[in-house]
Structures are given as C-alpha cells and as structure tokens.
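This is the structure I want to talk about, given as structure tokens.
The complex appears here minus one protein chain, its other protein chains still in place.
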Amino acid sequence: MACDGSSMVAAWLGVAEVIRAHRDELVRLDREIGDGDHGENLRRGFDVVAERLAAMDAATPGAVLKSVATTLISTVGGAAGPLFGTALLRAAKALGDRATLDGTAVAEALAASSEGVIARGRAEIGDKTMVDALVPAAKAAESAAQRGDSASGVLAEAARAATRGAHDTVELVARKGRASYLGPRSAGHLDPGARSTELILTSLAASAGSLGEGS
Amino acid sequence: MACDGSSMVAAWLGVAEVIRAHRDELVRLDREIGDGDHGENLRRGFDVVAERLAAMDAATPGAVLKSVATTLISTVGGAAGPLFGTALLRAAKALGDRATLDGTAVAEALAASSEGVIARGRAEIGDKTMVDALVPAAKAAESAAQRGDSASGVLAEAARAATRGAHDTVELVARKGRASYLGPRSAGHLDPGARSTELILTSLAASAGSLGEGS
Amino acid sequence: MKKIINDPAAVVTEALYGMAQAHPELRVQHTDPAYIVRADAPIPDRVAIVSGGGSGHEPLHGGFVGPGMLTAACPGPVFTSPTPDQVQAAVAAAHGGAGVLLLVKNYTGDVLNFETAAELIEAEGIDVRTVVIDDDVAVRDSLFTAGRRGVAGTLLVEKIVGAAAEAGADLDTCERLARKVVDSVRSMGLALAPCTVPHSGEPSFVLAEDEIEIGIGIHGEPGRERTRIAPAQDLVRTLLTPVLEDLPFTAGDRVLLFTNSMGGTPLIELYLAHGSAVALLNERGFLVERSLVGPYVTSLEMQGISLTLLRLDDELAELWDAPVSTPALRWGR
Partner (left out) sequence: MKKIINDPAAVVTEALYGMAQAHPELRVQHTDPAYIVRADAPIPDRVAIVSGGGSGHEPLHGGFVGPGMLTAACPGPVFTSPTPDQVQAAVAAAHGGAGVLLLVKNYTGDVLNFETAAELIEAEGIDVRTVVIDDDVAVRDSLFTAGRRGVAGTLLVEKIVGAAAEAGADLDTCERLARKVVDSVRSMGLALAPCTVPHSGEPSFVLAEDEIEIGIGIHGEPGRERTRIAPAQDLVRTLLTPVLEDLPFTAGDRVLLFTNSMGGTPLIELYLAHGSAVALLNERGFLVERSLVGPYVTSLEMQGISLTLLRLDDELAELWDAPVSTPALRWGR
C-alpha cells in the first residue's frame, strides 16, 4: 500500500489512539513541571481530529495534514495547540499536492515543521521543549533521506531520534514555556511536549511501517 | 477571714486563673459538640474581669458580683456571656448590700442564679447545658444551708453537685444551644458550659475554704 | 494551622483596621466595642437597620453596610456573637430618630446578646424591634431545640429591608418586611472540607477523602447526614428538595435563587451549581426571576455551598432590584 492520503488518515487515527492511551502520563509529566493540562489538551484535540478524519473524503497527504493542523489549532489551546498546528501547517505546505510520499518528502515535511515551531515559539535546542525532540528528528530524517531511505524508513529514523531527544530533556533546565518558571527545579523531569512529539512520530513510523512502503 | 467583699475579689481572681488554665480544654469540649469558642470566650472575659477586680475599691460581695457580671456581659459574647452574666446579676441582687455572707446567703444567691439562667435560656434540666450543673448546685446549696452549713460548706456542697451534674451531661442528648444541632451525635461528650460552671464553683469553694469561714 | 494572621486573638481587630483602609465610605470602629457604620449615619428620620454576629462569615455583615442595605453592623469575635455593648455602640452611631430594627440570626448567643442590647436601647427611649432569621431547613424546628439556624437567607432580609429603609419606610413597615422575607426564604448547605477557627487551631470537623456533610451550618455545625461526594446535579437536588418542601414552594412560584459559597469553593463550581439548580427549578415549573451567585455568607475557608430560595412577589422583587451600594453588594442608581 502506498504512503498516500488514505494511509495518512489511518496513521493519524493511530496517533489519536496513542494520545488517548498516554493522556494521563502526559498530564502527570506536565503537572510535574507545568500546569498539568498537556495530556488533556491533546486528548481533547485528537478526539476531534479522529472524528473529522473518519468523516473525511479521499485527499492528498498534504490536505490531511492541513485538516489535522486546523483542528488542533481550534481545539487544543495552550502552547501545544498553536505549535503542533504550525508544525503541521508547514509540513502540509511543504508537501503541496503530492499524491504519495517518498523519504525525501517526509524529510522536507519534518524540516519545515521544526523550522515552523522554532519560528513561532522562539525556543532553541536545549531549552527543554518539543524542539528538543523535533529538531533531531528532522535532522535524522534528512540524513536518512539522503541515504535514500523510504518514507517509512525515514520516519523510523526520525522517531528514534525524537525518542533520544525527548529522553535527553530530562536533565535540562527549562528556558521556554511554563517549566521555565521552575528554573533549576525543572531539571530531572521529562518535558511533556517532547514526550508527546516522540509519541506522535513513533506512532506515525509504526503506521508507515505496517502500511508498507511508498514509491 | 470573713466571706466579705475583698475575699470575694480574691475568689474571682482565682476563678480567672482557673479559666485561663482550662481554656484549651473548654475550647476542645466546645469543638466536639459546639463551635469551639467557649474556652476562648471565657478567657477573654475573665482576663478583663481580673484586670478590673485588681483595680477595684473595697466593695460588698454583691457589688463585686455585679462588676464581674457586667464585665462578662460586655466581653464574653456567645451564649455563655449573657447566661453567666444573668446568673451573677441575679446573685448580686439576691445578696443586696450585705457586707459578709453566711451559708443561707450563698444558697439564696445560687438559687437566684439558676432561676435567672433558666429564665434567660429556657433550658430545662436534662437539656445538656450549664443548667445541668447549676440547678443541682443550687439544690445542694439549699439543703446544706438548711442543715446550717457555713458559706464555705455550702459552696463545697454546691461544687460537688455541679461536678456530678456536669459529669452526667456526658450521656445526654443536647436540646438547647449549638450542641442541639447534633441531635443524638451530641451524646458521649461533656457539655462545655456545664464543665465551666463546675470549674467556677469548685474554684470559688476552694477559695472560700482556704480563706476560712464567714459569720 | 496556616493562616495569614498575626495574633489569633487580634484577628478581628486587625481585619477591621484593613477594612477601614479599603472602605473610606464606611466608619469602622476597629477596637472594642467594634462596629461598622455608614459614614453618613445617622440619617435623620430614616429607620436604622442594624445587624451583626460572629466574625468569620465575611462579607456578612460588615460588607453589607451602606446605602440601600445595613446602617450598621457589629462583628463579634470569630464565630461568637457580639456583646450588647457593641450593639449599643452601633445603634448610637446609626440611629437617626426613626427607630431601629435589629436583624438577628437564630443562635442562642446572638439572640441573648441582642435581647440584652434591645433592653438597654429601649431604656434609652429608642423604638427598637428585633426580627430573628431562621432560614436553615437542615435543622428541624421544635420547641425542644434551639430552633432553625439563620444562614444565607440573612443577606436577602438585609437587602430587602435596607432598600425599604433607604426609601423612607417607617419602622412598622421595615419590621413587617423583615418578617415577610423570613417567612418566604429557606436555605440548605453542604460542606466538602472544614474551616479552622484561628483561636482553636484545629479543623471544625473531619471528613474522609470522599465524604461530605449535608446540612452543614455556617460555623461548621453538623447537619442531617454524611454522604459520599456525588455529581453536582445530585448534590443540588439533595439541597433543593428539602428547601422546596419546607415552605412549601409550589410550581409557578416566582423565586430568587441565591447560590452561596461557604468560602473556599471557587466561583467556577458555584456557577456550575447555580446552572444545575436553575435547570432543576425550571423543570419543576418555578420561575427563577432573580439570581445571586458568590461567596457572601461564608465560614472562613470552609469548602461547600448553600442554596437559598426566596419566594418573590412584586414588592420583594422591587426592593431587591433597588440600588444598593456596599462593599460586597452593589448595583443600580
């Protein structure tokens, strides 16, 4: 099966399920160094995403991403809503109206996403935010694509890098977002936004892998 | 030493000390079945009583009681302020301007006190209030006076009866005052006003005893 | 006990000092005998409406002193009725020559102290009347008890009678109106968590993690029963059912619904409960014509709510709507 619009829909339905399963964990992580709503914010948003995707007509991967993006922007709120929304809007724009995706397209989408998040949130790598998962993911995707990996291969590399990046936020002191108010007390905790970024990419990679390779 | 105005002052200074010493106990008793202020109300009032008595010129026992009464009325508040105030106003009235007290005078004063409290508070014996200490005290005083006991002997009998009466409130269900809201749940607790009545009479009896007999 | 206080014995005095700083439109006597009076009192030929009671229920009563409501209030120590001296002093500051109406919540201490005060005031040749408020249906009234307690309904009595006095009603009229409101108002409350009185330092009662007290009094006195916490709509039904039965209210009645916080319950929960109560009353055919929602008759930081229902007619609705200008209640003009 190709990495096309309908497999993109299936992949994001999978993400919605993963978010629901990890809602409490994300709430707990955010309670530790934020305000305890990250899991609930994403749960609320992805419930609507799942509803809308289920009712969606066949579309290009870019159109699917755009729909997910606007839904998240209008339902998630908080810092994560606009940031994930921007990430996906930029990814959608990067993909244009391609009907199927190869590894290069995936890498380009991820690069656009991470640039978008940085432009909106003005966080740098090391600030203990989702940027610490997303930037390594985009970089790993680029290398994999240059090596000629397929879409699912590129996504798998990106997910692995996001996992490492998220894990590495544990020891960081937050300098952006709500956790920054904690100063040094923020160290020793996993950043919730980095964790949810990891979850999303891992779920997407798993879907791509099980769905088989694109062109 | 005679049971005169100045021994009356000394006796009430003693009461003020006893109340201070038992403040926390009375707060605790009132917290169990009331609103937890009885000890603090009496502490506040008797602190002023002690101040004013210390500055008081020689006076009759009745005048001393009247001063204590008006001080309590204007400082204690709550149910206990007006009730103890009325009790002492009535006692003062019963004593008139006698210079010293005998057993009969003490008994008459206690009878007037208990009638006054009943008239003001409309509680009957068995309602789990200070009446359950005061009425038996007045009755015991009457018998002792009829037997010809001295002022201190009459007070000692009254204090013993008050102690028994207070103790007997434990098993009662309150029908007057704040504890009545508890209904059956009020049983099993000592009534704070009965306990303070017992403390006051016991302290007065002790002072009378150590001060020696009146005429 | 964690509280923003200095000396537990000085809490009321120091709070009154702060109130004086915040409200130059009031005259606040913060030391003994403490009272709060409108700065423009005494107002010649206007009936003086005076209330009072233990402190710890703020804004009741001092926060309701001002044009269109109380002329003066006497704050006792925390949860302890004021003394006759305080009432006398307040009346002396408030009395404009047209008589005084004392509004007293039905607690033994309050009734006795105001009774003594009334005698002394009368002896000064002032026409004084007393109306006792007992709106709490949680406690059954009977000759063999201290009777029903005065709780949140007190605010409604003070507002409505205050409006009448402001408009120049005479003492008879004010007294009649007070009795009319008392006859038409019923309340019931519940608590989720206790309060701690500063001079005691211990919580007034202890509830388990999932336990609530139904029929709580405003001093933490217990009520009808302890039950499990339940969804808001069930709690609202539990409070409203005895309220509706007691008067009784009947379908078609025009009512004012007052959703009150015991102090520590946040406004978001109050509004939620209020919406739930309105929905239930609508279902049963009542016309909820006026609403009040807020922490107005509190028990320090106690968590919980009370619901108060007043049967309205044109006279009461008009007096309710009349302008009022106090620290805690303000509208109109």
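For this structure, a couple of remarks:
A, B and C are the chain letters, set down in written order, and residue numbers restart from 1 in every chain.
What we mean here is this: a contact is a pair of C-beta atoms (placed from the backbone, for glycine too) under 8 Å apart; a residue touches a chain by one contact, two chains touch by 3 or more.
Not measured: the values here are computed from a predicted model.
The chain we do not see here touches A, C in the full complex. Only one residue in the set A:17, A:35 or A:171 touches the chain that does not appear here, and it is A:35. Of the candidate positions A:76, A:111 or A:140, contact with the hidden chain is made by A:76.
Touch with the hidden chain on the side of chain A covers residues 27-28, 31, 34-37, 40-41, 44, 73-83, 85, 120-121, 175-178, 180-182, 185. What chain C contributes to its contact with the hidden chain is residues 2-6, 11-12, 14-23, 55-56, 58-59, 63, 78, 192-193, 195, 209-210, 212, 229, 231-233, 235, 259, 263-276, 278, 288, 291-293, 295, 298, 300-301, 303, 305, 325, 330-331, 333.
Convention: only the chains that are shown with their structure count from here on.
The touch graph of these protein chains has some other shape, matching none of line, ring, star or complete. Between chain A and chain C the centroid-to-centroid distance comes to 55 Å (mean Cα coordinates, whole Å). Look at where the CA atoms of chain B average out and do the same for chain C: the two points lie 33 Å apart. Here the CA centre of chain A is 77 Å from the CA centre of chain B.
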